[in-house]
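A single protein chain has been omitted; all remaining protein chains appear in their positions.
Going by the order they are written in, the chains are A and B; count residues from 1 in each one.
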Amino acid sequence: MNVAERCQPLLDVLREPARMAALDLGEWDRLLRQAGAAGLLSRLAVQVEALGLDARIPARVRPHLTAARSVAAKQRQAVRWEARRLAKALAGLDGPVLLLKGAAYALADLPPAAGRLFGDIDLLAPKAQLGRAEGALMLAGWHASGKSEYDQRYYRRWMHELPPMIHLRRGTVLDVHHNLLPETARIRTRAEPILADARPLPDLPGLFVPRDTDLVLHSACHLFHEGEWGHGLRDLVDLDALLRAFAGAAFWPRLLARAADLNLGRPLYYALDCCRRWLRTPVPEGILAACPARPPAWQRPLMRVLFDAGLASAHAGCRPPGAGVALFLLFVRGHYLRMPWRLLLPHLLHQALHRDRPQD
Amino acid sequence: MKLGELSARELRERLADNALVLRTGPFATRMHSSLPQVADGLLRLYADFPLEDGAFCDFHVRVGPPKGIRRWLKPQINFWYDGHSPFKPLPANHAFALLEWGMNWCVAGHAHHYLMLHAAVLERGGRALVMPGDPGAGKSTLTAALMLSGWRLLSDEIALIDRDDGLLVGLGRPVSLKNASIDVIRGHFPDAVIGAPAHDTHKGTVAHLRPTADSVARVGEKARPAWVVFPRWRKGAEARLTPHSRAEAFLHTANHAFNYSLLGELGFELNAALMDASACRDFEYSRLEDAVRAFAELAAS
Partner (left out) sequence: MSSPSHRTWRVPPQADPLHRIWEDEDVFFHGGAGDTHRLSAPAALVLLRLMRGPADETALAVELAEAAACRPEEAGPALAAILQELARLEFAEPLA
């Protein structure tokens, strides 16, 4: 059984949501579990409603979809409210502050937002503004979360973001970035063009979202540079929804040019390849071939095996044999991409030695 | 088929094969465990509950030893929800209590098609009594005593409110008794069936009380809210019902709910409808027989 077969019926209904009308109870049992583990149940539930399929869903299943829609609605309300708080807190800052990923989709009403669940709120600010942003956020109630001194130093010295900030009362978590990739990453990219071309959010003065090409590139860069794949399929669904919404004769060449400009051709290639194979995203053939910085041909099948294991990893029933090895390799790869060995080895050693210590 | 129609051996085999699907109110749970403690507990407390063929299950759970070297040194057990373990491992002899907590977690974490308040619910004469209560207030003891005195148990921990009609939905699962209340119930109701106690849990000693046959048989009947009562056990107190502010009851139930905040506006409307439909009371008592009498009078009024 290949990965695609293992991930049925989830993969089928992600490709073609209308198929949910034809599933029997046994298939729903599998689908609810696969989608729940992958963080995609709310999205499917919202699609059932949008397609008017409710009456064709078995009565035993409907309550699960109702519940999942409530979860998504609450998260959307909460992220909108949090964005208002952020706009107020950061009002005095020079230069744009960008919402990234889930928060950007929700506030700009982009297609991936429908039924999407959120974790932390990701922000991108000019590096020169980071200190002031941190100060303003602290005044508004966000504080560096319970990280050890080592973590604090590690973040500030090597990473592309502040240590996560948690709101004292509401418990929401912010990740404030100044670039898409760490300072130490093997691929270097620049945040300035993304900041410069961001689109303002009409109701939230001072807050912006990246322009279309940059939303895709950031999502791709995030997914294919991470070592943790628990949300992998959810992130691929984001990419699919973005690409379907933006696709057009003018979009593809702009996307490729921007990828070259930002030095993000490699993650874009992986994103387009996985989107096409997993979700049947309509990516024109020539676009993939024209992608800058494609991996060499001999590497591609190997990387596919790894990414497929990562994308299938959320639910035990989807995982292919040998997934454990593949996930470990992805984890190592994630760290390898993040920093050179002379930094990576001491860091992993520190993490391994301190893993069991409570953080206070 | 009811669970009690299985022999102890058949039950153990089904559990070990991940082939036991138990219906508790609106939910069907597929259970997987090879621990005799789990089978024994189910047989003792869930005998009246129906089994299903399992084409579709709401929850898939497993209780068993965790992996790793530690289990050879100190026997432990853990709970898995569809392959994911939300809790830390516990000592092996807490297996049945862990299954009960795990089943509560399944409902509280997923059943957002209901408003879920932290309260016991009982019914008499078609009218529902909702009892929120802080830990240590004697809520479980009172719930157990009322159930054993003719009230129908809907739930001892999670009040489920249907979003379509505002009615209370039953689970009918065992009542969790803690510490001294285990012996209090044994003393007052010698026929009560109580499972093996788990000692030294984070809640102290915990044992579960088998629900009455009537509670299990009629679990599908929804109940209209009539009273919201905040019980409090106080040494030497005369049993007494006194008015309780509805606004305060609203805020208390909202603050202690499992998903009031998640449901947003709907949570507000459903909880407000509960208060609109209910008389709100404080209830103080020391002697269980007085308490049972006071509630019988309330039900007759």
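The working rule: contacts are C-beta pairs under 8 Å (C-beta built on N, C-alpha and C of every residue); 3 or more make two chains touch, one makes a residue touch a chain.
These figures come from a predicted structure and were not determined experimentally.
Colleague: Check the options B:D53, B:D191 or B:E265 and report the residue that touches the missing chain.
Modeller: Final answer for the missing-chain contact: B:E265.
Colleague: Hey, which of B:L167, B:A254 or B:A296 is the one touching the hidden chain?
Modeller: The one listed residue touching the chain not shown is B:A254.
Colleague: Identify the residues of chain B touching the omitted chain, counting contacts across the whole complex.
Modeller: Residues of chain B in touch with the missing chain: 245-248, 250-251, 254, 260-261, 264-265, 268-269, 272, 275.
Colleague: Take the complete complex as the reference. Which residues in chain A touch the chain that isn't displayed?
Modeller: Given the touch definition above, chain A has residues 74, 77-78, 80-81, 84 touching the missing chain.
Quick note on the criterion: only the chains that are shown with their structure count from here on.
Colleague: As a quick test, compute the distance in whole Å between the mean CA positions of chain A and chain B.
Modeller: Whole-Å distance between the two chain centres: 38.
Colleague: Which stretch or stretches of chain A touch chain B in the complex?
Modeller: Residue positions touching the partner: 25-26, 28-29, 33, 36-37, 58, 60-61, 63-64, 66-68, 70-71, 73-74, 77, 315-316.
Colleague: Quick check: in the complex, which residue numbers of chain B touch chain A?
Modeller: 26, 55-58, 60, 82-84, 110-113, 163, 259, 261-264, 266
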